[in-house]
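Heads up, one of the protein chains got dropped from this complex, but the rest are sitting where they should.
Coming up: chain A.
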């Protein structure tokens, strides 16, 4: 039995099904990231767990007991809101102490615990200030301190980094990761940013239109996406998608993009419409295993400092390829590339589901 169990959860608002039967399990100490485009229902799901919105059907169990009929304050859950939700009329110290005060903790214990948490998050010098006098990153830290001080059995984060600038976002992200490593807290975290999901999670749940698309570890999600939506949504640049038709001998795919036929590692039914997914790092300089070398014209050169991304013309399609930053290339030149087809993911174009996975593993996606 998992620590957190969400069982065919549904929520309907005015005839609209926002959540269409969500099943999630999370172990104690796990870091679950709910990720998906806006409007996919991830925030609704988080609010249902918090108790701020009632589900219309299904169950949420924490440590074996159902919490759906419990008031938010009785669930022993702390939440960090997107806007931080710091009480503007209270000082930072009073803000952090507020949940303890509500729980009836004596004053001297409160001061002690607030001090301890403030020390962990390095905000001791801010305790007497008002939230309005803090920067975005400091407010974020205060909000986390207020959640931490209660020592709840579950933390919820609702897009906590989306109000920070890019540099600060990376810093606070690392801090959240460190916090999780040090405290072994159980965390459910909502974001629309796939990089946040990949870096933080021990388990990712990708959602779209109120349905779970795939649940798994970051590497499962990245390497063996369950369908074309997940493949496209996770990873930057997005996975290259090359639609085509399986050849008469079943051992190749004739690409729709142009006069290329790529060999298949696993034979498929001839004539089947499939889409071949290849990550940018599966297209590059190396030459090993099962694959094919093509000479492709360079259209765009994107140096990122650490890597060099080339956008190459493949018939009618444009594919991204990752090279070491040391490679020098100009638009218009011809670049020989190795397509590592062992790492290709094959989807059925019709159903958009994965047929053959990169690592040839059984369908992990079915979780």
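We take it that contacts are C-beta pairs under 8 Å (C-beta built on N, C-alpha and C of every residue); 3 or more make two chains touch, one makes a residue touch a chain; residues count from 1.
Throughout what follows, contacts and distances are computed from a predicted model.
Student: Leaving aside the chains on screen, match the unshown one to its UniProt name from "Proline iminopeptidase", "Aminotransferase", "Carbohydrate ABC transporter permease" or "4Fe-4S dicluster domain-containing protein".
Tutor: Going by its UniProt entry, the chain not pictured is "Carbohydrate ABC transporter permease".
Student: Kindly state which of the options A:13, A:102 or A:285 is in contact with the chain not pictured.
Tutor: The single option touching the absent chain is A:102.
Student: Per the definition of touch given earlier, which of A:2, A:68 or A:85 contacts the omitted chain?
Tutor: Within the whole complex, the residue contacting the unshown chain is A:85.
Student: Which residue, A:72, A:106, A:267 or A:297, contacts the hidden chain when the whole complex is considered?
Tutor: Per the contact definition at the top, the residue touching the missing chain is A:72.
Student: Pick from A:4, A:34, A:50 or A:262: which residue touches the chain that isn't shown?
Tutor: Only one listed residue reaches the unshown chain, and that is A:50.
Student: Going by the touch rule given at the top, which residues of chain A touch the chain that is not shown?
Tutor: 50-52, 71-73, 77-79, 81-83, 85, 87-89, 98-99, 102-103, 146, 150
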